[in-house]
Structures are given as structure tokens and as C-alpha cells.
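Before any comments, here is the structure.
Here the complex is missing one protein chain, while the rest keep their positions.
Letters A, B and C mark the chains in the order given here, with residues in each chain numbered from 1 onward.
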């Protein structure tokens, strides 16, 4: 699965994207965020307030409880500030 | 007092403006509209539905009960359709 | 208000882009500009339109627009306003009216532009006559325009 990060989520993690193989028990967006948090302090820093980190599945906004089944690209990013 | 007319009020009355000397008992905009109505069928036609004819006193929108005291120019016209 | 609004009533066409550029040129305090252009359409539900002919009450039109521009600047933190209204004969596809509002944020710019348009429709002394292939007629005021103007009195 491809993970992409933007804005301060990208800065804290220290990379813009990566490929990961997920354990079988990682089913939802929230599961994935929790699993990433356990991978190191840069991830823990990015997800220290998990409620503010947003996600998109294959380029569509998704909630924490959304299923990762069949998803190829997950994006994590802060609340958007465009316009 | 100067009277000015616009749009179909002007067309029905057949003139764009005129000077009039008002009887002393003509005190309000409604009085004036009623007095004009009595001056001929072109006026009666213009004011046949007095509620739809609007007025302005010295270039400020005015209600039927507004006083004519001190006013130099009274305008009568249909509901506005600018913009 | 801390700026001089532009209010013009004219027969000749106007240049929306040039008017908007004038409003923002050399400034870095403006974050949002809303430009509304009203255009003469070539047909309505009643049929084809050959032209619109706009009659107006010259002195009052300018004063009445100025009153509403002043009210808009009291209600919203605006940084610039331009209102241009044409009169005379206007062909389908030609511009009739321009309202440009500038502010630090978009909400004020949008609200002020809508407010000004609602008032131009119902309070500015202009009257449209529509020329059709089979004759001409005065445009009737629309009840929904009155309702649109009335909502600004409720808030």
C-alpha cells in the first residue's frame, strides 16, 4: 500500500511517501494511523493529536472508521487551508 | 412644485415633467396622487392602481403618507426593474 | 468609509477587468474580490429579446446607489466598491450592470455584492423596457427580487 503525506504531517514524518505492507489486523484508517504511530517518534509526532489528521483513500476524503479493503493509496494530511 | 414621471407612468400621462400649483389641502403623496387622478383620464390611467405607483420626494423614496411640506420635486414611477 | 467608492451611471459599455484592476492595483490589504456582471439575455420565457431599453431618473439614481454603497460599508468591512449601471439601449450579450466589492475576507465581499445587487434591482430608479420582434413592453418587477431585498432588513 502506498502512503502519501502532506504539509506538516509530511514534515514531521520526514518523507512525502512510502510503500508499506500492512499486518492483517489493520482494517480501518484509524487502525493504520495507530500502527504508524507505533513505528517511531516521527510518526508519533505526526499523529500526536490523531483527531486533527485527515485521511483520503484513493484520493477521496475518508473517515477514521473507513475500511482500507482494496485501497491502493492512503493520504494523511492536516485540515485543508486552500482557497 | 415640479412633478416628474418615469416609464409607463410617464407614457400614460403623456409627459415627462410639469410644474403644478397645489391646492392647500394637498398634504401628502397620496393626496397628490388623488388630486392628479382627478385632472384627466391620462392621469386616471396612470394612477388606476395607485398601490403600484411609487413616489420619491426630492429624489428619496417616499411612502404615500409622506408629507409634501418643503418638497420641490415629486417623482412618480412604477416599481423599479434595474440591475 | 476609508476609501472612495466608484459610482457611475453611463450609456457606454464598461470594462469589468479594468474596473476590477483599478480597485486592487498596488494594494496588499485586499484578500477577496467579488465582481458581479449583469448581462442582457437574448431570450426569456416570454420569447426572444431584440434589446433592453433602460430608462432612469438621473440624479436620484446616483444618490440612491450612493446611499446603499454607504450602507454596505457600514455593514461590512469593505476595502473598495465599484458600481456601474448603464442606461439606454442594450443588446443581448452586452453588460448592463457591474458591482465589484473588495475586502480582506470573502464573506464580506460576497455579502456586500449580493446586498448591492438586491437593492439595485428593487430600489435604484431604473426601468427596463424589453424590445421583442413583435413589439416592446415594460418589464414587470419580480416578487422574488423584493423578497431578496427584504431579507437584508431582517438580520
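Throughout what follows, contacts are C-beta pairs under 8 Å (C-beta built on N, C-alpha and C of every residue); 3 or more make two chains touch, one makes a residue touch a chain.
All figures in this text were calculated on a predicted structure; none of them were measured in a lab.
Q: Sort by label and list the shown chains the missing chain touches.
A: Taken over the complete structure, the missing chain's partners among displayed chains are A, C.
Q: Considering the whole complex, which of C:9, C:60, C:78 or C:117 touches the chain not shown?
A: Going through C:9, C:60, C:78 or C:117 one by one, C:117 is the residue touching the chain not shown.
Q: Taking the full complex into account, what residues of chain C touch the chain not shown?
A: So the residues of chain C touching the unseen chain are 16-17, 20, 24, 26-43, 92-93, 104, 106-107, 109-110, 113-114, 117, 144, 148.
Q: Please output the residues of chain A touching the missing chain, sorted low to high.
A: Touching the chain left out of view, chain A contributes residues 4, 6-8, 10, 56, 59-61, 75, 77-83.
One rule holds for everything that comes next: only the chains that are shown with their structure count from here on.
Q: Distance between chain A and chain B based on Cα centroids, please, to the nearest Å.
A: 71
Q: Using Cα averages as centroids, what's the distance between chain B and chain C in whole Å?
A: About 26 Å, centre to centre.
Q: Could you work out how far the Cα centre of chain A sits from that of chain C, in whole Å?
A: Centre separation, chain A to chain C: 48 Å.
Q: Of all residues in chain A, which are in touch with two or more distinct other chains?
A: none
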